[in-house]
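The complex appears here without one of its protein chains, the remainder shown in place.
Then we have chain A:
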Amino acid sequence: MQFLSDNSDLLWSAFLTTLSLAVTSGLCALVLGTVLVGMRVSPVPPLRGLATFYVEVFRNTPLTVVFFFLFFGLVYVDLQFPTRFVTAVAALSLYTAAFVCEALRSGINAVPPGQAEAARALGLDFGQSLRTIVLPQAFRTVVPPLGNVWIALAKNTSIAAGFAVTDLTAALQRLANVNADQLLAVFAAVVLGYLAITLPSAWLIRLIENRVAIVR
């Protein structure tokens, strides 16, 4: 315990890094994923094709490979992110957006067809019916899957440790190297750090789900 309080600064800043990584990329992925799902159900075939291609590629690429390319590959087209943190956020958002899109698409499919038909009958065009009728209902039905994607994202931030971002897992590696005799305490602290993000999230998601669920 003495040892943990000695390193509390490192652990706390690592925890904050992990949290901000997860929150920033979660928001970016949510926006990008919503745009993607709009493209996927749009009347324009090339947009549909583009979004489907994006989702298929990122679903079949390991996150590590995405990280790898943004960190080591982009320099060859003379692009560079300002910091490692931003690069990690970009990798996580690009990857997670594909899964947000998939979750939202299943939500859109769960909205009864009558809703969209009624919207069209009222004279709303595609954008209007998607924005005001379909997506709001879809978002309500996909709270649990989206929440799960968020939790998975929070855990996936650990991969950034392999690319020199000092998050919780990186702190784990560093502390484990120095204090071989305290390994269990180090692991316990780091796991608690992740649980401090995921467990309240799970609780909050259930709360939101109960609030917004549509009873049909």
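We take it that contacts are C-beta pairs under 8 Å (C-beta built on N, C-alpha and C of every residue); 3 or more make two chains touch, one makes a residue touch a chain; residues count from 1.
Rule of thumb we're sticking to: contacts and distances are computed from a predicted model.
Student: So which of "Transglutaminase-like domain-containing protein", "Amino acid ABC transporter membrane protein 2, PAAT family", "AzlD domain-containing protein" or "Tungstate transport system ATP-binding protein" is the UniProt name of the chain that got left out?
Tutor: "Amino acid ABC transporter membrane protein 2, PAAT family"
Student: Out of A:17, A:93 or A:169, which is the one that touches the chain we can't see?
Tutor: Here the residue in touch with the unshown chain is A:169.
Student: Out of A:3, A:85 or A:126, which touches the unshown chain?
Tutor: Among A:3, A:85 or A:126, only A:126 touches the chain that is not shown.
Student: State which residues belonging to chain A touch the missing partner chain.
Tutor: Residues of chain A in contact with the hidden chain: 41-47, 56-57, 59-65, 68-69, 72-73, 76-78, 95-96, 99-100, 102-103, 106, 108-113, 115-117, 120, 125-126, 129-130, 134, 144-145, 147-153, 155-156, 158-159, 161-162, 169, 172-173, 176, 180, 183-184, 187, 190-191, 194-195, 198-199, 201-202, 205-206.
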